[in-house]
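Please see the structure below; I have some questions.
The other protein chains are all here in position, but one chain of the complex has been omitted.
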Amino acid sequence: MSDSQSSSHVDSAAHAANPNLQHHFDSMEQQYESGKLGMWLFLVTEILLFGGLFCAYAVYRHNHPEIFTYAHQFLDKSLGGFNTIVLIVSSLTMAMAVRAAQLGQRRLLTTCLALTLACAFLFLGVKFVEYEHKWKHGLLWGKNYEVQGEMAGATEALMIPAAPSQSGSAADVDPNATILPRAARAPEGLAAEVGDHGDGVADAADDHATHGLEPKNVHLFFGIYFVMTGLHGIHVLAGIGVITWLLIRSLRGDFGPDYFAPVDFTGLYWHVVDLIWIFLFPLLYLID
Amino acid sequence: MSTNDTPMTPAVVPENYLNCSSGFRSWFFTLDHKRIGVMYLASILAMFLIGGIMALMIRTELLTQGQTIMSSDDYNKVFTLHGAVMIFLFIIPGIPAALGNFVLPLMLGAKDVALPRLNLASYHLYVVGALVCVLSIVLGGVDTGWTFYAPYSTTTNTHVSILTLGAFILGFSSVFTGLNFIVTIHRMRPAGMGWFDMPLMLWALYATAIIQVLATPVLGITLLLLIVERVMGIGIFDPALGGDPVLYQHFFWFYSHPAVYIMILPAMGIISEIISVFSRKHIFGYRAIAYSSIAIAAFSFLVWGHHMFTSGQSELMNMIFSALTFSVSIPSAVKMFNWITTMYKGSIRLDTPMIYALCFMFLFGIGGLTGLFLGSLATDVHLHDTYFVVAHFHYVMFGGTVIAFLAGLHYWWPKMFGRMYDEKLGRISAIIITVGFNITFIAQFIMGSRGMPRRYYDYVDEFSLLHFISSMGSYVMAIGFFMVAGYLVKSLVSGPRAHANPWGSAALEWQTQSPPVHFNFDDDPEVCNPYDYSRVQYDAASGGYVRVPSEVKPA
Amino acid sequence: MSTHENERHPDFGHVAPLKALFGTFGALLVLTVATYGATYIDLGPLNIWIALGIAVIKGSLVAMFFMHLWWDGKFNAFILICGLLFVMIFIGIAMLDSAQYQAELIPGYAPAIHP
Partner (left out) sequence: MSLSGMLGMLTSPLSAVSGIPFLGRADGGTFWLPVRAAEGAKAVDELFYFIFWICLFFFTLLMALMVIFAIRYRRREEGEEVEKTPSHNLPLEIVWTTIPILLVVAIFFFGFQAYLDMSTPPTDAYEIQVTGQKWKWSFTYPNGYMDELLHVPAGRPVTLVMTSEDVIHSMSIPAFRIKNDVVPGRYRKVWFTANRPGAYDLYCAEYCGTQHSGMISTVIVHEAEDFDVWIADHGDILGSVSPAEGGERLYNLLGCKQCHSTDGAPGVGPTFLDLYGTMRKIRDQADCECDEDYVRESVLDPTARISQGFEPVMPTFKGRLKDKEITAIIAYMKTLSVHAPDEPAADEAAGEAAETDTTETDAGDGGE
């Protein structure tokens, strides 16, 4: 890795040369490698942070598959897919930005950072549209889950059991035992709402005969959905903050072959944000 | 004693990290790991005092049956906050962030930790987290127990969200410290110091840091979910909403069991240093101790379910977790054997740090061995959530970590502040604390195994005598602590100047003056085997130990 | 390995070749479409594993090339793998356990939702 021009004897020279070198390091390389290791460790903590949520997801999905097969149809695959692509593009531009910083290509660096930032905003914009839609229809967590609008189609009479479940708990549902469960003919309403993106959703719904009784505790899916995407969204926001800061510094011309660590490290962070979305997307949107 | 009355008090204090600059900003915004360590030390001791006072309130309430000094609601809040303060604010940052911060770069012969700004950020987060926790106390407290079990914690109307937010912030502080230590140990080792030439304290801190980095984020997400649950009613842990309260316990213990090894590993590191130095003998089984630290760190992730044997966890998991639990006790046993063997044919000097180290082995031995009763399924069913558990974890956390912390504090005190403390008082108070501690908690073992449940405001007649004894013991312990506080403060003001190497250690931190200069070393220290004492010789003239040049005595 | 003319290369740190970056990008796009497409083929319980498999491949591509792990010191990769391993242990055990005690649950219990 090291181009080995820095032996320990030229250290003092390096000290004088690079104002970015902190006093307690011997060389820029040592400083860079330390920062990088630190960053990787931090990323691992991020992964574990999300790991907890993935755990909650896995446990509930495994035990109550019917909730997931039913509820995911309220999510818009197309918007999710679009956002996936947005993040992949932003990852590419970020990786390019790192490269540009390393090679001292200032203009390219600025452009790439700006593009990344644009993608981040686009992502949040789409997310906002999705959230708003859920909000409007009461597709929320916990007690706030209250299907509204076209989605609350009254189909109590239909007693077709919910999507097949392995766990057996759904099969035990005794319609007389509880206050009447909410039912909804979800997909049509949604399809109408989102317009052109809707067909896939409607198809999927037909395939799986979920017109029947709504499974119990569907709100759990939305709880998990909002926590996962919410926490991810917060990370995107944080990324926007940091990238903006990078952009300003890059305009000032701070980065070059001698000093690109901040770009590199932010890049790593941004890729993890992308990486998490890569898992969130199929797990939340593409069930079946 | 040998060091007390030595007539070496230089007229002027040489410049050092303490006096090289002054003013609030020069401390609170310093990047110097030593100052950060000292600030941490002051903060955690303050928290220890708060936690200790709450402990005395608990014991006083339990002195007699029925109401003694407070209502049951207040009692519940007091033990919750006692636990939370002691764990999140005192013991987890205790050794790594306070003592570790101070000695880690010194032991590496480095100028600072690798990421000094992160280090400072970690301290600031600690302060913010502590303030948030204190806020929750001021607003009226929290009554869930330090484990915040759902659904009680999601339904009680005390200030759970604030306290958990505080703990969440403290989690980040802890992660940053750990992360920093890993990077520092990887990247800042001096030329000539391979992994197996490091002092064992560094191995211990390294293993601790692994746990901090890998486990703490899960605590973060747990607490976050708890807050979200309370604020928005998300329902993941709340059975009333279809959630699963046992899942909460998995989340919580996935962090909190490894966390107990965050507490004990650095303590073991300190003991490894002290036993060797004060026996003036190479540590026995260096590699075994080093590897066992890593083994403990790795295994610690696989045993969290032993806190859930009666919680509704499945029998299969109970079996697996019980089996794995015992696997952690083996590396601990290995360490105990190695320490004792290190003393064999040594030249043992019973100064205060060594007294504490011996007390550590006594108390941690009891604490660890009682862990075996708890790790075994059938006995844990009987003992779970009784005072037996309370006694177990005080023996390991107090008898283990706190005693080791005190050992380390006394050991590095001369290095940190350049002054000696009253050696005789040191030994006496160490004994008082140990005796008081045993009175307090042996009584709890007995009542626990006889069925006294924990977190009980009141108790049946049968346990009156034992509770009374236990409370008395805690007062004895408190006396010991106030003595320690007294002579340490006195030492700061008027203690005799400390030698650069008063104990005769061969590790690098003793090669600089006491207290060290701002950038730690005037000249690069000479890297050497930290447990080879042949080149550290007593120098009667200066009353401390000096390195003899290698020509005279080849290593 | 990278073929560059006028720019100055840094003394340390690896510069990712353009080919690798764009190649990764292309692969990611293709795989995204593939996951999307896979949902139209019903393979029962296999579905989720296919979706996850593709996600893992995508993730590894990002980690290896965008995040330079391919060229970096292996220790960073080791850390990442450790992290993932512990996440897996956590998820695995929690799932295994809660699946075991499902039988004890009172079906449909959720008083706050259905009063």
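Per-chain residue numbering starts at 1, and chain names A, B and C are given in the order in which the chains are listed.
Just so it is clear, a contact is a pair of C-beta atoms (placed from the backbone, for glycine too) under 8 Å apart; a residue touches a chain by one contact, two chains touch by 3 or more.
What you see is a predicted model, and the numbers here were worked out from it, not measured in a lab.
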item: Contact list for the unshown chain, restricted to visible chains; value: B, C
item: Per the touch definition above, residue among B:Val78, B:Leu358, B:Ala391 or B:Cys528 touching the missing chain; value: B:Leu358
item: Contact partner of the left-out chain, one of B:Val138, B:Met319 or B:Leu465; value: B:Met319
item: Touching residue (missing chain; options B:Val13, B:Ile69, B:Leu350 or B:Leu465); value: B:Leu350
item: Residues in chain C touching the chain absent from view; value: 101, 104-106, 109-110
item: Chain B residues touching the omitted chain (full complex); value: 2, 72-73, 76, 143-145, 149, 151-152, 155-156, 239-240, 245-246, 279-288, 310-312, 315, 318-319, 322-323, 326, 329-330, 333-334, 336-338, 340-341, 343-350, 358, 361-362, 365-366, 369-370, 372-373, 375-382, 384-386, 446, 449-451, 453-460, 531, 533, 537-538, 540
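To be clear about the criterion, only the chains that are shown with their structure count from here on.
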item: Distance between chain centroids, defined by C-alpha means - chain A, chain B (Å); value: 37
item: Touching two or more other chains - residue numbers and ranges from chain A; value: 33, 37, 41, 44-45, 47-48, 51-52, 55, 59, 143, 216-217, 219
item: Junction residues of chain B, two or more chains touched; value: 186, 214, 218, 241-242, 244, 247, 250-251
item: Complex contact set, residues of chain B against chain A; value: 110-112, 114-116, 118, 175, 179-180, 182-184, 186-188, 191, 213-218, 220-222, 224-225, 228, 232-236, 241-244, 247, 250-251, 519
item: Touching residues on chain C, where the partner in the complex is chain B; value: 75, 82-83, 86, 89-90, 93-94, 96-98, 100-101, 104, 109-113
item: Contacting residues of chain A [partner chain C, same complex]; value: 1-3, 5-6, 28-29, 32-33, 36-37, 40-41, 43-45, 47-48, 51-52, 54-55, 58-59, 62-63, 77, 81, 84-85, 88-89, 91-92, 94-96, 98-99, 102-105, 143, 167-169, 172-174, 177-179, 181, 204, 207, 216-217, 219, 256-258, 260, 264, 267-268, 271-272, 274-275, 278-279, 281-283, 286-288
